[in-house]
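Accompanying notes for the structure given below.
Shown here: the complex without one of its protein chains, the others still in place.
Order of writing sets the labels: A and B. Residues in every chain begin at 1.
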Amino acid sequence: MQTWERGCAGSALLRFIDILLRGTGQVMFQNHPLTGLLFLAAIAWGALAADAGAVLFGGLLGLVAATLTALWLRVDAAGLSAGLYGYNGLLVGLALPTFLAPSPMLWACVALGAAVSVVALLGTANVTRGWGVSALTFPFVLTTWLLLLAAYAFAGLGGEPPPFAGELEALEPAASNPLDLAAFVGGVLHSISQVFLKGNTVSALLFLAGLALSSRAAALFAVGGALLAVTSAHLLGAESELVSAGLLGFSPVLTAVALGTVFYRPGWRVAAYAALGTVFTVVAQAAMNVAFAPLGLPALTAPFVLCTWLFLLPQQHLQDDGNGRR
Amino acid sequence: MQTWERGCAGSALLRFIDILLRGTGQVMFQNHPLTGLLFLAAIAWGALAADAGAVLFGGLLGLVAATLTALWLRVDAAGLSAGLYGYNGLLVGLALPTFLAPSPMLWACVALGAAVSVVALLGTANVTRGWGVSALTFPFVLTTWLLLLAAYAFAGLGGEPPPFAGELEALEPAASNPLDLAAFVGGVLHSISQVFLKGNTVSALLFLAGLALSSRAAALFAVGGALLAVTSAHLLGAESELVSAGLLGFSPVLTAVALGTVFYRPGWRVAAYAALGTVFTVVAQAAMNVAFAPLGLPALTAPFVLCTWLFLLPQQHLQDDGNGRR
Partner (left out) sequence: MQTWERGCAGSALLRFIDILLRGTGQVMFQNHPLTGLLFLAAIAWGALAADAGAVLFGGLLGLVAATLTALWLRVDAAGLSAGLYGYNGLLVGLALPTFLAPSPMLWACVALGAAVSVVALLGTANVTRGWGVSALTFPFVLTTWLLLLAAYAFAGLGGEPPPFAGELEALEPAASNPLDLAAFVGGVLHSISQVFLKGNTVSALLFLAGLALSSRAAALFAVGGALLAVTSAHLLGAESELVSAGLLGFSPVLTAVALGTVFYRPGWRVAAYAALGTVFTVVAQAAMNVAFAPLGLPALTAPFVLCTWLFLLPQQHLQDDGNGRR
């Protein structure tokens, strides 16, 4: 690491790569280049295993475009070095080719969305700072939603009309099946890898390794959040396939890591509070899946943003020293 | 009352009951245990008359769960004693069994929603305090919406898919009928009792008695708001059945009481301003009913929250001493 840091000090290119790697780590709140490298490896593995090289390319394009926009906008140096201006662009670039077919126009829109995600981050941060919370992935969610909705109206991005009447099928709830261990473990791991929009076991393990490298508590809360999400979704009777694909778990995983380790000092009261927030994020994910079905729009990490904001706003009430009163 | 207060001072159990009663009164902004008791009687009567004991049980469960959560979160003592942490949980508990079938999973969700309503109240209050307004029933609306939407995706809560294509029928507007006095009076009273999700005349009178006990102005504004809401909904040509069931009037009643008595000192200018807000709440209620029909989602008291926030935010402009300029 020291060699790397010395290299960065001496080379603008290495410094730029360092910012990109840290930006990748910031998707799960980690400011560490090696964590970012492992995350990138996980993304690459997940994309290539699914024969979706466009997703990897889009992610890199978004990451670079967002970072260059941040440089052009002369953002604060500390935030830039920590990768805070890159993670939303990376997610925009992973999401758009996941839902839309690759084309030159799509890549233009990835660059546009990534650039706007930086503006949105600056704006959101200005608003939320006053309440002691950060912007999380709200800039990614906002810009990606607008681009995905607009794609229905633009022939250059596909232009198929949305379903409107909705496409919710009759439920085949997991709760009615005997609990299948393989599906359960798969659901837990995919809940972690779906943070980067892919259900892939090897990727999940790489993500966990990257997390553990930078913060063992974060890795623990990620696994705990995934376990809790899969269990509660199962008990509530969610669709088996959604649960085992990790599609009800990625937002809760982020909530668990955010509430448990990043913004609060860990401890038992914090863990219980984070568990409450994690379970409610499962509810919010299911709710938003239903609400956006008529528009054929994915909820993305909006449930994480909503629930984490909700649970962070009353921040002062969870100090473990018993002085939680305002 | 003095005996009661002495009793509360000496007994933790009585104190807890006092908090629960005041929490019930806070649904209509009253910090008074007897008002809460009359409200509870009204809720019980309305639930039992409709053969919906589950609604009464849910309401009590939500009230207790929210109050215990507030204790666990070590909220401020003054707000706790005034019942400010209970009313949202009570409403969550009344609403969920109104729209979903009773089951152990439903009760678990009532407790979850009530607990989250406390978190949401603390968070919302932190945000809105800066603008001089309070959280109102926003925490109830938010948590209940998410749970009702999620119920479509969870077999344990029913799991029926939402209508999506909407279910608005052709209008049979009240305006086309001769004005029927019984329907009119029924609409006015039900507009008051629907604040607690039931259309029941006896309940409405109990609510009014409870209000009058604590604040005669509040009772007057409630009746005035209901009269105005029913009249304007009728004149605008709303569906007869909705009007006489009080379903377009409960949000306006809350707006009238909030704008007229709680946050502003009453007076003629305030009354005219409250009347404007009340009529616009009828519009907002109709609008949200339409907007949420495809999701089969009730608007709950969201129109009240929206319009009361809207009309409270420019607060400084209504002092009756003529010094209303900033």
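General observations
Note that a contact is a pair of C-beta atoms (placed from the backbone, for glycine too) under 8 Å apart; a residue touches a chain by one contact, two chains touch by 3 or more.
Everything numeric here is computed off the predicted structure, so don't read it as measured data.
Of the candidate positions A:38, A:94, A:120 or A:254, contact with the unshown chain belongs to A:120. Although one chain is not shown, part of subunit A still touches it, namely residues 73-77, 105, 109, 112, 115-116, 119-120, 122-124, 126-127, 130, 145-150, 152-157, 159, 161-162, 164-165, 294-295. Think of the hidden chain as still there; on subunit B it touches residues 130-131, 164-166, 168-171, 173, 175-176, 235-239, 276-277, 279-280, 283-284, 286-291, 293-294, 309-314, 317-318, 322, 324-326.
Simple rule for what comes next: only the chains that are shown with their structure count from here on.
Each chain gets a centre from the mean of its Cα atoms; for subunit A and subunit B, those two points are 36 Å apart.
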